[in-house]
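Quick notes on the structure that follows.
A single protein chain has been removed from this complex, and every other one stays in its place.
Chain IDs A, B and C follow the sequence of writing; residue 1 opens each chain.
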């Protein structure tokens, strides 16, 4: 942590700050510049609060040096984490595709969709049983019945299941059915849910909140990791900006940024990220080219009849085309340099 | 709902859309323009989904006409709602001030602060017992012990209590102590929590999420209202923008916008909204001048030692000055026109 | 400037960076922490570029300590700057109100409006002769004829004139007519225009770009100041955010933030800032309460017929009401503390 003193600070003001640092059992290191003095605080700054110094007289600024997260950082663990979901390895260098409907609607709908996406080459099946909806008048999911239908689809197709859990009290229930438990964008900051999931014994898909910085996103992962759950898969799904032609702004820059700063795998959800079925295909190709470890794609046999999010769902034919194209991009970027 | 057909749509394409509208038991109304045909859908559009039409061939756009919320709208209820919190009337034309520390830290801290804010003229006491923190390594609140200390402070000072509830499973516990239950910005979209609070029998302070539009904010209020809880107080606390000199961007434009569209009272939290103690006073004056029904202010006897959010907390002296100044602004804007 | 070395940096890596610092004629100051070494660079960092260090091996981060602006800072000049515009003192503690139509449309329109705003108490007359419009098919202003009509209105009413200049080649022409030359939000980064205005001998009203940070805004002021023009008035007029109920998001937080960091006066334009005539009045009161030195308000005799921006223009009656209310707020916040 670096403390920048005001240009008007006297030696007495500086001594006061140094005294405070030493009271906290840390060491201060002074550097007198042309215009002002700066003070380095030596010790673990993750245990400090900025305001312990920023509110002292004639302190102009307090600048953290370390990242706030530790276990999620690539500095802590240099090799990539690979997360095993029902035998599917996310982050092992091969693209993982998770596909399925936004909501589980009926036995026929989920079984049909599961067969379609498996036949097109998907690795895991997604489907929502508990749905966080903006409107209280909208369909809120089938609940446990939806989980049972997902389990049935797993039996029929062999695909592992990805589904959302919305509250800590439901973690045990959802974990009995799911292979990968999803934390939705609206719950990325739900610390009680994260704590409950840190001990659940199954991997977690953590979606980025609409307005989360990278630091905040990795701090949510840190809740899971520090509680003992190392099976964390990150997911970019769009941020809130001024842009009007997409429902959210899918931020692919996050993918290579995460690769530099963290060891955790990251996948991309272009369905929610764009909110438009006609942008899902090109943005899926782009996500793979940016280095994503996987994709999460909404597919529905009849999008116009979907109970939720039909505008961003692909038809079976569009999904088959998508699989074809993203596999071609995957091959292109993993080909040996001399190819 | 308005359906805009593509300029390339044939009469057959238009008939197809009209047929679909009629299948759903609604009426279609055609308007042929110079370049394209538009179709009005007559009936309650809140029961429709855009994609039921937007995915039909040669439909270019689907434009909703009605607001998605109903019970929260001023159209539904023209007179202002006044919410009674332990005898304090929020929204009755008089400014309500809620003040206290970010977190309850100890008996001495909360009692001292409660006396300070009461003596300076605050109407209600705030204090967090359950804290949603970005870092798993940060102080997470005293839990039920914090609630007990708040109740003790109420006994000592007579001030009603405002405190946050983070999960549906804790609603009953928090409701035993609190006079106004706060839904934090991170939980504005937590539909299970909102549903639990809709039947709790006590009023709710609903904070706007960092990235919530006004429609989304009022839809969260609609969850409470449609579940039977009419005691809803809205709170603006800053949005996420590119701006760097404030932790969030306090968006005072929301205050008069809510007054036009809704009957619910709205207060402003400039402490979280700016994240800087040196901006709290001018932005509090501005909030009152914009028409806010109240303020929520963080006060701490020793901000530099606060367990959380010290950088945005006022000292007792600063709070007394704030009360003096906001009361002057309140008088100025409520004086009769001829004064 | 602070250089943060990677935790993996060897003493050799550190020596390499120090050598580079010394080559540039500056001094390095080392601070060895528990996890990593940081290096303070002693000397005027405004002359350095981050990449001179950030691209060296095992440098993790380069953190500037000084603000990028100098002449615009309150550190450089502690007392408030007061700008004289045709005898009106902006920044002297009294509220200045600039009012008039978006565009000059005709002799009758500008003379009528000038008389209305003068009679209601405005200090200066605004009106656009050169209009930067989003659409090539929209009215682009009367050009020099508009300037002549503004001068006529000045003769008739005694009000000084504020009008926009869009290009360096037109600075001399506009300066012959205007008392305060406006740089529009779209031109805040137009460095050629800023340079031309720095020698014009008349004060400049510098509007904040939709997406400008405070640093960028003050750097544009620095262009004017460093070129010798000390008559700079800043103007907040709304930023681009995700918010949908206002055309822009008027960011009043800027007002007290500028007051802390700069000596320049700052006014607020709630007409462009909100884009809605029904929000102009409350946000004007709020701007004054936040500490703004002035307001800039669009007024039109018949807003529905305005050639541009009618939706945000006030009628004469609304403007008279606004003057009444903002004066009341001004009195409230400038009353002596014991009042």
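Heads up, the rule we're going with is that contacts are C-beta pairs under 8 Å (C-beta built on N, C-alpha and C of every residue); 3 or more make two chains touch, one makes a residue touch a chain.
What you are looking at is a predicted structure, and each value in this text was computed from that prediction instead of being measured.
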item: Residue among C:66, C:181 or C:306 that touches the chain left out of view; value: C:306
item: Candidates C:81, C:140 or C:321 - the one touching the absent chain; value: C:140
item: Identified contact with the non-displayed chain, of A:182, A:241 or A:308; value: A:241
item: Among A:199, A:228 or A:256, the residue in touch with the chain that has been omitted; value: A:256
item: Residue among C:74, C:89, C:115 or C:186 that touches the chain left out of view; value: C:186
item: Contacts of chain C with the absent chain, listed as residue ranges; value: 46-47, 49-52, 54-56, 68, 132-137, 140, 166-169, 186-187, 189-192, 194, 209-211, 216, 219, 222-223, 226-227, 240, 277, 303-306, 309-311
item: Residues belonging to chain A that touch the chain removed from view; value: 211, 213-215, 239, 241-246, 249-257, 259-261, 273-274, 278-279, 282-283, 285-291, 324-325, 328-329, 331-333, 335, 337, 339
item: Missing-chain contacts mapped onto chain B; value: 2, 4, 7, 29, 31-36, 38, 40, 42-44, 61, 63, 65-66, 75, 240-242
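As a convention for this text, only the chains that are shown with their structure count from here on.
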item: Intercentroid distance (Cα basis), chain C paired with chain B, Å; value: 31
item: Two or more partner chains touched - positions in chain B; value: 211
